[in-house]
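Since the structure comes first, as structure tokens, the remarks are kept for the end.
Of the protein chains in this complex, one is absent; all others appear in place.
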Amino acid sequence: MKVLYFAWVREKVGLDIEEVSPPDTVLTVGDLAAWLSTRSPGHKDGLSDLSRLRAAVDQDLAQPDSPVTGVAEVAFFPPMTGG
Amino acid sequence: MKVLYFAWVREKVGLDIEEVSPPDTVLTVGDLAAWLSTRSPGHKDGLSDLSRLRAAVDQDLAQPDSPVTGVAEVAFFPPMTGG
Amino acid sequence: MVVRVQAEDFDSGAEIAAFERDAALAGAGAVATFTGLVRGRDGADGPAIGAMTLEHYPGMTERQLEAIEAQARDRWPLTGTLIIHRHGRLEPGARIVLVCAASSHRESAFEACAFLMDWLKTKAPFWKREETPEGDRWVAAKASDDARARAWVPPKS
Partner (left out) sequence: MVVRVQAEDFDSGAEIAAFERDAALAGAGAVATFTGLVRGRDGADGPAIGAMTLEHYPGMTERQLEAIEAQARDRWPLTGTLIIHRHGRLEPGARIVLVCAASSHRESAFEACAFLMDWLKTKAPFWKREETPEGDRWVAAKASDDARARAWVPPKS
């Protein structure tokens, strides 16, 4: 599974993209964020407060309880500020 | 006093502009329309139904009870359809 | 803060580009524009519309458009406005009116632009005469236009 980070989440994690293989216990976007948070202090800093984050699963906006089993791409980022 | 007519009011009256000297009893826009209506069948046709008309006094929108004493220019026309 | 009433066509692209350039120089963040065209038909499957002729009241037109524009500036913090309105005979597809409003934020720019259009529809002295297969006819004012214009008037306390 590819995981992408944008804006300050990218800066805190220190990566813009990584390839990960989460265990079968990781079922949702929320599970994935919690599991990724254990990978480094940067991951923890960027991903531990889900309320400040938005996520996308296979390029569609997702919720903390959206499933991630079998998906190709998950992204974490702050609320959007386009326009 | 100059009186101007526009759109179908102009067509019915058969004039786009005329110079008139209404008697002192003509105090308001409504009085003026009633007085002008007596000038010809066309005037009557164009001006007798005030509810279908709009008016301007010295180029500002006016009401049937707006005074016309001493004004330079009164206009009668249908509701506007610009834009 | 420009008002023009003219028979000649105008170049929307050039007008909007120049308006936007001034807005950028004034530090604005939002430019809303509206162009009104002579429609080709009345409704998606309606009858074809012919050319139309716009009659107006020279002098009063400019005066009313300037008053409408001043109202908009009173209500919203605008860095610029532009109103161009044509008169005379216009073929289907021709430009009738261009309204632009610039402000710091998009809410003000959108609202001022919609307000300018709603008010000029009911307060600027223009009258449209349409050419139809059954002959010419004066376009009747729409009650919905009056209602939209009145919606901008704050309720009296």
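For reference, chains read A, B and C in written order, and residue numbers begin at 1 within each chain.
Please note the rule applied: a residue touches a chain if its C-beta (ideal position, glycine included) is under 8 Å from a C-beta of that chain, and two chains touch if they have at least 3 such contacts.
It should be emphasised that the depicted structure is a prediction, and the values quoted were computed from it without experimental measurement.
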item	value
Contact list for the unshown chain, restricted to visible chains	A, C
Touching residues on chain A - with respect to the absent chain	4, 6-8, 56, 59-61, 75, 77-83
Positions on chain C contacted by the hidden chain, ascending	11-14, 16-18, 20, 23-41, 43-44, 77, 92-95, 104, 106-107, 109-110, 113-114, 117, 148
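By our rule, only the chains that are shown with their structure count from here on.
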item	value
Whole-Å separation of chain centres (CA-atom averages), chain B against chain C	26
Chain centre separation (chain A, chain B; CA means) in Å	72
Residue numbers of chain A (touch at least two other chains)	none
